[in-house]
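Just one protein chain is left out here, and the rest sit where they should.
For clarity, chains are labelled A, B, C, D, E and F in written order, and residue numbers in each chain start from 1.
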Amino acid sequence: MLKPLGDRIVIELVEKEEKTASGIVLPDSAKEKPQEGKVIAVGKGRVTENGETVRPELSEGDKVVFSKYAGSEVKFEGKEYTILRESDVLAIIG
Amino acid sequence: MLKPLGDRIVIELVEKEEKTASGIVLPDSAKEKPQEGKVIAVGKGRVTENGETVRPELSEGDKVVFSKYAGSEVKFEGKEYTILRESDVLAIIG
Amino acid sequence: MLKPLGDRIVIELVEKEEKTASGIVLPDSAKEKPQEGKVIAVGKGRVTENGETVRPELSEGDKVVFSKYAGSEVKFEGKEYTILRESDVLAIIG
Amino acid sequence: MLKPLGDRIVIELVEKEEKTASGIVLPDSAKEKPQEGKVIAVGKGRVTENGETVRPELSEGDKVVFSKYAGSEVKFEGKEYTILRESDVLAIIG
Amino acid sequence: MLKPLGDRIVIELVEKEEKTASGIVLPDSAKEKPQEGKVIAVGKGRVTENGETVRPELSEGDKVVFSKYAGSEVKFEGKEYTILRESDVLAIIG
Amino acid sequence: MLKPLGDRIVIELVEKEEKTASGIVLPDSAKEKPQEGKVIAVGKGRVTENGETVRPELSEGDKVVFSKYAGSEVKFEGKEYTILRESDVLAIIG
Partner (left out) sequence: MLKPLGDRIVIELVEKEEKTASGIVLPDSAKEKPQEGKVIAVGKGRVTENGETVRPELSEGDKVVFSKYAGSEVKFEGKEYTILRESDVLAIIG
């Protein structure tokens, strides 16, 4: 199991198709292109300068859209994951 | 449905015409050119270093002007959206 | 009507003449050249990390000097405006 | 009259001579070269993230040394001024 | 013994194999490639602007994934270690 | 007299010799080279985001080592001074 630290989350990638299951298609554009995935694990949240922990908005199982270039890829027990900060997630698909 | 996180909002683009419905025309200029859209969904707001959540000023349905180069484009269920931070919105058209 | 967000303001440009109505002349200099305008609308103010809203110093109708390169230009109902942050305004002419 | 905003001040330039009235001479050096002027108007002060206003140290009439490259130049009613932030002022000459 | 300061930790590297003991394989990708290691020592934590110490999430003995390019390498009493900030650790393997 | 603002101090340079009075020699190195001087005047201190003034550590008459490239040079009443921030001072020689 991968337990992310702080405001990080672990995401399982949704296979890239021309059109994904939930209907997100990446348009031809100079703008940043987002990617779709499913949240596998969520950290405890970031700690502010006040010493308070900001609880994550995301929960395990959420389907999300996130920046294609954000985070780090790891393979763990044969599966590929992306670990990124919650702030790199654009929206929940729900 | 796309539910944006934090201080992000989801915007439906207003079709680019020489002159838009509400009369915004992009002038010839070296300055940053804004774009017009309609707010489809609003996040819970950003969390400050004090641990307080700053409620968004925008509401669903607001017509807004925002920076053309801000945010990320996604297509979702056949429609094109822009996801950006509320701070990238210049003004409400009302 | 354009309602600016946060610490933004909407400014109506004063026509560029060699010498403006209130007597501001842009000198030949390598320094940043300011521009003159009239405040048309004022946002609610910026929200600090403490969650407090800092009320704007400017009011509608104020004549101001601001940085020529600050903000975004929009045309709205046939008129040209500049939307910028209050912190880009140098001084009130009064 | 020019009323500066926030932590800005308005300065009337002291004419550049080889040696100024109060005896400041700009040395030949690769370092930042300061300039001399007189404070004409002072803003209310900057507002911190705590929502508190930090009162300016400077008062009208102070003679100051400031960075030559700081601020913006404006001509107003035939006279030339520099508008800059108090933090760009190095010292009071007194 | 190496006692790290502040929010730093000391990590003993896990030997690079095609596939590590716990099954992490570095994929071919343009993204940042993480590395696996074991936590040997943990600092007291970072001190926020409020003067509070944020206790580390990690403990001695934790197996972690961290950015390959983060931190500094030292050899100490014949063994190789990496010293980095807790915020450079992506996740605990557990 | 030069009265520095905020966290600035005024320093009188110690003449550059191969070896200075107090024995500081600038070594041949790619690192930042410090310079020696005497504190002539001290500002009230910087004001934090909390609105508190942090009293300077330095006092008039302190002999200090500071970064050669920090601050601004001014000549005042025939003498050469450097005005810099207290945070650019490395150490007191005492």
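Keep in mind that, in the parts below, a residue touches a chain if its C-beta (ideal position, glycine included) is under 8 Å from a C-beta of that chain, and two chains touch if they have at least 3 such contacts.
Given the structure is predicted, the values throughout are model-derived calculations rather than measurements.
Novice: If the full complex is used, which shown chains touch the chain that is missing here?
Specialist: By the stated touch criterion, the chain not on view contacts E, F.
Novice: What residues on subunit E make contact with the chain left out of this view?
Specialist: 1-6, 8, 10, 41, 44, 47-51, 69, 71-78, 80, 83
Novice: Identify the residues of subunit F touching the omitted chain, counting contacts across the whole complex.
Specialist: 22-27, 29, 31-34, 48-50, 52, 54, 57-58, 65, 67, 86-87, 89-94
By our rule, only the chains that are shown with their structure count from here on.
Novice: Smallest number of touch links from subunit B to reach subunit D?
Specialist: The distance in steps between these two chains is 2.
Novice: Answer with same or different: of all residue numbers used at the interface between subunit A and subunit E, are over half used by both copies?
Specialist: Here the answer is different, because the shared fraction of interface numbers falls below one half.
Novice: Provide the C-alpha centroid distance between subunit A and subunit C, rounded to the nearest whole angstrom.
Specialist: Chain centroid spacing, subunit A to subunit C, equals 39 Å.
Novice: Which residue numbers or ranges of subunit F touch two or more of the other chains?
Specialist: Answer for subunit F, listing residues that touch two or more other chains: 49.
Novice: What's the contact topology between the chains, one of line, ring, star, complete, other?
Specialist: Here the contact pattern is a line, an open path with two ends.
Novice: Hey, which chains are touching each other here?
Specialist: Touching chain pairs, listed by label, come out as A-B, A-E, B-C, C-D, D-F.
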